[in-house]
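Missing here: one protein chain of the complex. Every other protein chain is in place.
Now for chain A:
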Amino acid sequence: MSTYANKKGFGATIWDYLTTVDHKKIAILYLISGGLFFVIGGLEAMFIRIQLAIPNNDFVSAGFYNEILTMHGTTMIFLAAMPLVFAVMNAVVPLQIGARDVAFPFLNSLGFWLFFFGGVFLNLSWFLGGAPDAGWTSYASLSMHSAGHGIDFYVLGLQLSGFGTLIAGINFLVTIINMRTPGMTYMRMPLFTWSTFVVSALILFAFPPLTVGLVLMMFDRMFGANFFDVAAGGNTIIWEHLFWIFGHPEVYILILPAFGIFSEIFATFSRKRLFGYSSMVFATVLIGFLGFMVWAHHMFTTGLGPIANAIFAVATMAIAVPTGIKIFNWIFTMWGGSVKFTVPMLYAVAFIPSFTMGGVTGIMNASAPADYQFHDSYFVVAHFHYVIVGGVVLGLLAGITFYWPKMFGTMLNEKLGQITFWTFLIGFHLTFFIQHFLGLMGMPRRVFTFLDNQGLNTGNMISTVGAFLMAIGVLVMVINIIITSFKNEKVGNDPWGDGRTIEWAIPSPPPFYNFKQLPLVRGLDAYWVEKMEGKKEMTPAEPLGDIHMPNSSFLPVTIAFGLFVAAFGALYHMDDKSWTLPIIIVGLLITFGSMLIRSVKDDHGYHIHKEDLMDDKDKGGKA
């Protein structure tokens, strides 16, 4: 079935991507679909800002606005940030640890397709009678009250996507534990791999509570269970706990990879090893751990009482310590270095003050009595956008620009990159800085309009102008990507010139088997170690031999598609339609049938023979 002969033609390429189990191609799939959802989420954001540009605006209706704001949050977190993080992880982590692929390539593909169909399912709600409208947190009393199928799309779509995420997380855990190349000890792992490792552990523990919450909600809506129906003895606060036990770690699931990316970039473009590597690792692990201890700071005003509020306030403040360690270590990585301002480095440099702003307002929020004022106001909107845009989005933009040549073998245009950077950064601060004040001046969040003469007009106008600048920045980036793809000027192994980790030792893009011979890692920043000794490539850790590769498979698509079909049946089952049960059955048959085929069909993969590797000079540098 599979061969490493080059296939040509559009259809063949599509088929190739539909069936691929190669982590590098899956990274590209995540990048494209995540990018697409990012643009959709961005459009939703523009609708929000246009509506709020002036008081009493009627650009969109109240109900439609709530759908937009819910989908903006849900899309950006689950369908844009998460997959884009996975894109970078998939593209980089196996290369950074010297692996030929992830531990379970088939599952890696399945994880993507589950996410993808979940995302499509969620967005189809726009065309099938209304999107979810209870906020991305979907608090139980409102979501139970919400008419129509919006919430059902949310519940089922996120379960689908959540499966994918959980699978991907477990896959990375196993990959990083088991597949490191000889000499790659834990304390020699690049920081991005470390953060992927910690993030995967967070996913493992954080997504099950979300799934539990979603299943309870599904039972309430589908089968008339009463988990959240207060009149029947249910409790809506349970949802808040379940959601935030997932939701708070989720923030770290997003931000830690960004930290990892920045660590790589600071070291690379300062030509210096990361300052305080071991304390960075320790801080990453500690942040991951503390991330689970602080969920109730989202619930200070729920009425949990002063004891709970005090404990969670102090625990939340504690997170500032490891985060502070990281900020100072990054600054001191540049200190005494030779700092070059490439586009990725610009993002990294801008990240420090931007994220510090988001971090310190986080501490302000942690002060429970003050949070009684901040909570659910625009202050919080400003805070988390400073963290998520100033941290995660800048991290993703940096990471994607940084690894673009490794993924595609061509460099994004620097000039256009700088235009994107400046418009986006200025737009970002213009949009969100003023919102701190809007919140303190009494503007609640999630409002579809605000009244005149409350002193909120100017701030909202400024915020909207900023949002347009951000949109222009993203537009320029899209243009940049298109131009770059058409020009397609090839670059070598180490296009930034200062690569330190071993992914820069192999060609860009890497051959499909990554390393011809697994490299021997002789220290932190292994490629740098070799370069300093005057070598051009890694020392191999094994003799040249046959490489075992997995076969491509279409089954991940059908497994995910079956669940997608079944989800439609489940969704309309509540309307007592006769055709829904057969649809559920057909969908599950597709899924379980595909699984059965997977189980009974022997698929041992194939070997690339030693002789082919020796013949094929340009297929891959010697590792």
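Here is the rule we go by: a contact is a pair of C-beta atoms (placed from the backbone, for glycine too) under 8 Å apart; a residue touches a chain by one contact, two chains touch by 3 or more; residues count from 1.
FYI, contacts and distances are computed from a predicted model.
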Absent chain per UniProt: "histidine kinase", "Glycosyl hydrolase family 109 protein 1", "Cytochrome c oxidase subunit 2" or "Protocatechuate 3,4-dioxygenase beta subunit"?
"Cytochrome c oxidase subunit 2"
Listed residues A:Ile363, A:Val465 or A:Ile597, member touching the removed chain:
A:Ile363
So one chain is hidden, and I want to know which residue out of A:Ile327, A:Val343 or A:Ile419 touches that hidden chain in the complete assembly.
A:Ile327
Full-complex contact with the absent chain, from A:Ile54, A:Met293 or A:Ile352:
A:Ile352
Residue touching the undisplayed chain, where the options are A:Pro182, A:Pro208 or A:Gly337
A:Gly337
If the missing chain were put back, which residues of chain A would it touch?
61-63, 65-66, 133-135, 139, 141-142, 144-146, 230, 235-237, 270-273, 275-279, 301-303, 305-306, 309-310, 313-314, 317-318, 320-321, 324-325, 327-329, 331-332, 334-341, 349, 352-353, 356-357, 360-361, 363-364, 366-373, 375-377, 437, 440-442, 444-451, 453-456, 532
